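Have a look at the structure that comes next, please.
Note that this complex is displayed minus one protein chain, with the remaining chains in position.
Chain naming follows the written order as A and B, and within any one chain the residues start at number 1.
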Amino acid sequence: MKETNKWSVRDVITTVLLSAVLIVIQLVVNMVCMANDFVSMVLSVGITMFLCAPVYMLMVSRIGKRFVTLIYMTLLGVIFFLMGNWFLLPYFIVTGAICEAILWKRGACGGPKRMTAAWTVASLLYNGVNLLPIWFFWDTYYDFALASGMEQSYIDSYVRYYTSSGWLAFILLFTTLMGFLGCMVGSRLIRRHFQKAGVL
Amino acid sequence: MRADASFAVPVKLWALLCVFAGVTIGGNMLLTCILTGGALLYLVLQRNFRLAASYGCFYLLLALLLYGIRFHGLRMPVFSEFYVLMFWNLSPIFLVSWDLITTPPGMLSAFLSRLRMPTPFILGLLVVFRFFPTMRTELKGVGRSMKNRGLTAAGQLLAHPVQSMEYVLVPLLLRVLQLADQLSVSAFARGAERPGVRGSYYEKRAGTRDHIAAAACAIVTASYLVLERSMA
Partner (left out) sequence: MIELTHASFQYENSDRGVRDISLSVKSGECVVLMGLSGCGKTTVTRLVNGLAPSYYPGVFSGSVRIDGKDISRLSTWEIGRLVGSVFQDPKSQFFSSELAGEVAFPCENYGLSAREIRERTDAAIEALKLSRLKDRAVNVLSSGEKQRAAIASVYAMKPKAFVCDEPTANLDAAGTRQLTQTLRQLKEQGFTLLLAEHRIDWLMGITDRFLYLRDGRIAAEYTPEDLLLLPEKDILHMGLRSPHEGKCLPAPSVLDESPAVLKTAGLSKRISKEVIFEDISLSVPKGKVTAITGQNGAGKTTLAQILCGLARQTRGHILIDGKKARAAVRRREIYYCGNDTSTQFFTASVAEELLLNTELTEESKDRARHLLKEFGLYEYRDTHPSTLSGGQKQRLAIACAIFSGRGILILDEPTSGLDGQNMRLIAERLRSEARNGRTILVITHDRELIESCCDNVVEVEKRSL
């Protein structure tokens, strides 16, 4: 392939397929974790971002052009949009733009350090996928819960992870750390496998 | 779903817009069943009986749970009440969205080429639909090879989780890249880099049936909103 900044058919197909892999991992982890409040609200984002980091790094370094992250985040946003969480579409576009800004300086191909930085920030921001729907639907839920005769303490305990600053700090820290660790694993895999396999 | 029973793509987009408007503007949780009912009917009219039946069952289950929570003090240890409510509320959107993305890809690409979308964009869309079954097959293949090589023993998985992740991800990702390459070569050799407007095999103009469907979507949404306002 000629090295140009124009997107070729191959770039489009690779981006779309790897984004699909990422989105499948994210949705599957999200669905499985729904069974348990603690796992779903505290751990799921961290797990997702850890698993996705190597795929993301492979995608960005394979294509080596600008806007890969933005496209991926937009696709992710569209999927959430189609699942009824429309506010996540603009949210993820902004997230994608922030990641692009981090990757921008080195031109087309961000080095591993920049990719790690971008994904770590993305991990922090991906918490929106849990937080925003709750904030968004909270009023309806609250009314319904009161009408169903739930006690105030029961309702409060449900959102305790997102209202107590201690828990919130832990969640944000945990997801960011997991995203970062994922990138460490990702860089190792890239060096050990993908560079050697000549696909980068 | 058969292509000839499917509504035209603009109708599907309009239907999506309608349910979005309904769910976002309206505030009555329980009454959204009007919208969901409309959405199920919308599937039946397009002969998507399988999805209509299976989601219908799921919806009934949600209704039962919701009834239990609301009137009998049911509290759920797994899958919290919040999710039941959210799924219930977003059901009409799920259904209409799912119908939109499972439109026969040929129809979607015909619609996009009418909008003068660039060819790479359309190829990207086409490729996704073919990809999910392929990915499942490949994932199964990786799992089988791991079993064959004795890499799936419980001890192995627990003692080296990161290594196990490597064993799954590396062959899978290399395969995805290989697939992407083969697909691009195949597209390249068949004129995909040609600039200009793309033609389409599935040319379908919106007919009377489509116009009626679009009107029905608007009517269902409007009646839901009116009913909901009058009760508030």
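Convention: a contact is a pair of C-beta atoms (placed from the backbone, for glycine too) under 8 Å apart; a residue touches a chain by one contact, two chains touch by 3 or more.
The model shown is predicted, which means the values in this text are computed figures rather than measured ones.
Just so you know, the chain we are not showing touches A, B across the whole complex.
Which of B:V11, B:L43, B:L65 or B:V127 touches the hidden chain is settled by the complete complex: it is B:V127. Touching the missing chain, out of B:L60, B:V162 or B:V197, is residue B:V197. Considering the complete assembly, subunit A touches the hidden chain via residues 1-2, 192-193, 196-199.
Remark: the residues of subunit B touching the chain excluded from display are 104-106, 109, 113, 119, 123, 126-127, 129-130, 133-134, 138, 141-142, 144-151, 166-167, 170-172, 174-175, 178-179, 182-194, 196-203.
The rule is simple: only the chains that are shown with their structure count from here on.
Chain contact summary for the complex, subunit B toward subunit A: residues 16, 20, 23-24, 27, 29, 69-71, 73, 75, 78-83, 85-86, 89-90, 93-94, 97, 100-101, 119-121, 123-125, 127-128, 131-132, 135, 162, 165-166, 169-170, 172-174, 176-177, 179-181, 183-184, 187-188, 192-193.
Those residues of subunit A whose C-beta lies close enough to touch subunit B in the complex are 7-10, 12-18, 20-21, 24, 34-37, 51, 54-55, 58, 62, 82-86, 133-134, 137, 140-141, 144-145, 147-150, 154, 158, 185, 189, 193-194, 197, 199.
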